[in-house]
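For this view, one protein chain was removed and the others were kept in their places.
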Amino acid sequence: MSFKDVLKPFTAWKNLAIEPVSIKKPLERQAAPRYRGFHKNNLEKCIGCGTCEEICQNAAIDMVPLDGIETKEGDSGLRPMIDYGRCCWCALCVDVCTTNSLTMSNHFTWVDTNADNFRFIPGAENKPWDNEELGYKKPENYELNNPYRVEMVEIEPEQRDKSFLEIVKGFSKEQAIKEADRCIECGLCIATCPAHMGIPAYIAAVRNDDMEEGLRVLYETNPLPEICGRVCTHKCESVCAMQHKGDALSIRWLKRYIADQVPAEKYKEILETENIKKNDKKIAIIGAGPAGLSAAYYLALLGYNVKIFEALSGPGGMTRYGIPEYRLPYDQIDKDVDYIKSLGVEFQFNTRIGKDITLDKLHEDFDAVFAGTGLHLGRSTRIDGSNHEKCYQAVDLLRDVADGKSINVEKKIVVIGGGNVAMDIARTLARLQNQKYGKVQLIITSLESEDIMPADLEEIVESREEKIIIEPAWGPKKIKIEDGKIKGLHVIKCLSVFDEEGRFNPKFDENKKEFFEADMVVEAIGQGMDLSYFSEEMQSRLEMTDRHKVKVDNNCQSSIPWLFVGGDIVAGPDVISAIADGHRAARGIDNFLSQK
Amino acid sequence: MTDINKHRDKFPQKNPDGTNIIDLKSGKFIKVWQGPNHPGITGNMSLELTIQGDEIMECKTHVGYLHRGFEKLMERRRFIQCLPICVRIAVPEPDFNEYCLTSTVEELAGLKIPDAAKWMRTLLLEMSRLQSFLMWIGGQAGAFGLGIIGQWSNYVRDLVLDRFEEITGGRIYHMHMIPGGVRGLTPDGFEKRMEETLQEIEKVMKDIETTMFNNSIFKKRSIGLGYIDPSMVFEYGVTGPNARAAGIPKDVRKDYPYLKYNELDFDVITGKNSDAFTRADIRRKEIHLSIDLIRQMMVKMPKSGDYMAKVPNVLHWKIPKGETYVRAECTRGEFGYHTVTDGSGYPRRINVRGPSYTHAVALMEKLAIDVNIADTAGLMVSLHTYPPEIER
Partner (left out) sequence: MKNLIERLKKQFKISEVVFQRDNEIFLTVEKMDAVSMITQLRDLEGFTHLVLLTAVDWLEEGYFQLTYLLNNYEKKTDLGVRVKIDRDKAEMTSIHHLWKTAATYQRELKEMFGIDFPGSPRVDESFILEGWDNIPPYRRDFDTKKYSEETYFPRPGRKTHDPAEYMKKKLYPED
């Protein structure tokens, strides 16, 4: 210590002459551009998935309804309300937000005398920071989840275009768990699924590698998981919250994965259906399609004696006779059906109601009847030449292929239609062409332009991979016939398919023409129902909807009380709606008979 | 400092372990409490002092005023959800919690983080050390009656917090490190503003050095206070500047180079006298070292590139069963997380090793004996303790 040490501290006095460094108006201080201040939420973009609530470790977020936000498919109608008494501004809610709608402003000063005002719905209460550009946003290239799906392995086009081997290989265990891991368990998909399957629950089962639990969840609402796991229209995936980040989850393939893992002989044990107590009531089911099978399953679980009458020689309905084997192998249909059979459900094939047995007879012999007869009549374009013998209906051809009948494929084929049935028949015929001629000469022409073609995108892509030519936006005009043989199809340009009100009302440009050479034409523009098994008296009592479907109540009960109707003749057409109908009808029949 | 031993006969006799023999019934002793409200340190803890005259005869540390059970709370949080909690374990220096937690999680999950993220974390940790030292220097000076130092150092500390705000969006709790990487790199023009800040700190440090370290009052009160014998370093688990002041070059950054410290050029700062003044001097040098390290990083750090590894869905991220310990050199010494996982989506147990745990309890109780009551605050700050890390 020295004398210097006594004097030196006095140099601090020099600060008296220096301007103070403190911020003069702290309330007006602008925070950094990345500052984590009060939340903003883009209410239009937000889908109310609740992931923000899920990750908030302070339990600061509640999902609440909001006036003007409607609950609809893919949007729960709920919006996050934040309690700033609990929020710790960590911004994990911003990072996990599936739609990136939730962000933060860099506002951090707000004075209010009422503590309750600090609990509000960001974006809904016109806060001064709602339009603030600056503030924390989820950084680029930074994800707390994998936004992209695990790619499904398919057989290469060169290997598949000559055979009917199943194209999609299915997930391995590792792939399935990785894909299931992406699910955020918001459950938005449940409402969209016609059968309201417990999707997050069975995905969780995949994640936990608990296949038995997975199977139990599947069978709660869907007794045809092998079928659905392959050909379901997967509407659920169209509302998956993860699609806003990247890809929707492969929900359908995960369902298939579960069903594929469990051997058929273990089903009864897992699902605890070994000892079902039977009652003495008898139910007749017309049609062994998805609706009928589903109804039969749930009725059998309730102890009813169920008998299914099927016009064709095998079970599955459209899933067997309308969907090609490369998409849905027959043995997988059999796996689902055999389990239902093992519960005591009787099947009588090659029996057409209305011809072999009358509906009235069924009514006499059984306590209730369920009809799920589907759409098996192909619609025709009714253009010139469409009554030629080489102009076929897609559904008829697909049925013949499934039945093992040989089909006389020609060298050049034109398929009319832009839906999945058109793709199915085209790809089936292309395989047969390849087997017979060693090359594919097949054109699909649809009314719709490619962006609005109803077929699934992967169907279009795979068709092209199999060397099928797709010619969208052409309207069929006339089939050219020379010397009694089909020579091709005249088409004109289709400008638009739907009018401004969204009704089917195609407009054409007659001057833009094209001619597709062909020896064979297949029409795949839709199917109709065959209700000829109803007697005239019954048809008069049967109420129909404006859309020419059978009118039923919520339990699939028709205007004839003992008659329950479901499947494609009521809604759809698609497999999962039919399954849902079957389930509802089973419940309806149970109610109906227990009230009797 | 009064030399107690000269007048030993007037004071209680010693036990063999150096503690005093105290007979409260004799009426010669008074018990007083220092604390719990801010006895010269950051946070709440209290000292139960038995005094005779103005000398401390016995000291007992009492904690529990801040206990929020973070370690237990984390056991029912997903790994990602632990982050907003863990930062609160060392309030003035939260980044070490983020680093230690994320790196134990990454190690147990087998996750490699990108290079840019490592640089970013090193920068954040070093900035955190810098601002923590600046806060400490104010406390140390304040405890010896030099209130103005705290005003100056907190001004420049605020400038460092401004830089934190730019990078992370938060001033105190940054929560910028996430298992898998960091939440972003430095914004445009950051180097320039950082350099300006560092220059401002150097300017203020010059003033502080003149008024504090060349100050007869500070010197008189701190020299010889709270002597830690080198033999006590291991017995009492002393780490950081407290150990380095005793001449033991313990520095996790050098001993176990983590992140990017092996690519930075620096020497471990040690001292000889092991008293409050030496410790203060070491921390003063550490401030200059931090400034130097940040300058080095500003040159070496990548300005772009991946900063986040691909992580599974954090909402149900399960980490295999395991146990690990990760340490880092915070301003107070060795800071570490001992994380045990059981294969579920939640940690089985997270134990935080805060350096204050040993410094403020066993060591403080030992050093306080025979110290003048007016010097206790100065002594405690010279050990640089943060109570929240004692009672996580």
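Which chain is which? They are A and B, in the order written, and residues in each are numbered from 1.
Everything that follows uses one rule, which is that a residue touches a chain if its C-beta (ideal position, glycine included) is under 8 Å from a C-beta of that chain, and two chains touch if they have at least 3 such contacts.
Note that the structure is a prediction, hence the values are computed from the model and not measured.
Trainee: I'm checking contacts with the chain that's been left out. Which of B:Lys220, B:His288, B:Lys318 or B:His338 qualifies?
Mentor: Hidden-chain contact among the options goes to B:His338.
Trainee: With the missing chain put back, one of A:Val64, A:Val461, A:Leu495 or A:Met544 would touch it. Which one?
Mentor: Looking across A:Val64, A:Val461, A:Leu495 or A:Met544, the contact with the absent chain belongs to A:Val64.
Trainee: Which of A:Gly85, A:Pro128, A:Pro147 or A:Pro561 sits in contact with the chain that's absent?
Mentor: Considering the complete complex, A:Gly85 is the one touching the chain left out.
Trainee: Looking at B:Lys72, B:Lys192, B:Lys206 or B:Lys272, which makes contact with the chain not pictured?
Mentor: Reading the full complex, the residue touching the unseen chain is B:Lys72.
Trainee: Pick out the residues on chain A that sit against the missing chain.
Mentor: Looking at chain A, the ones touching the missing chain are residues 48-50, 53, 61-65, 71-73, 76-78, 83, 85, 116, 119, 186-188, 190-191, 196, 200, 554, 584.
Trainee: Mind listing the chain B residues that contact the chain we can't see here?
Mentor: Against the missing chain, chain B presents residues 63-64, 67, 69, 71-73, 75-76, 107, 234-237, 250, 255-256, 322-325, 327, 334, 336, 338, 340, 348-349, 351, 353, 357-358, 361-363, 366, 391.
Rule of thumb we're sticking to: only the chains that are shown with their structure count from here on.
Trainee: What's the distance between the Cα centroids of chain A and chain B, rounded to whole Å?
Mentor: 56
Trainee: Can you list the residues on chain A that touch chain B in the complex?
Mentor: Interface residues on the chain A side: 1, 4-6, 8-9, 11-12, 15, 21, 31-36, 51, 54-55, 57-58, 88-92, 95-96, 104, 136, 139, 141-146, 178, 181-185, 204, 207.
Trainee: Okay, in this complex, where on chain B does chain A touch?
Mentor: Interface residues on chain B, with respect to chain A: 77-78, 80-85, 146, 148, 155, 162, 165-170, 173, 175, 178, 181, 183-184, 187, 207, 210-212, 214-217, 219-220, 306-308, 310-316.
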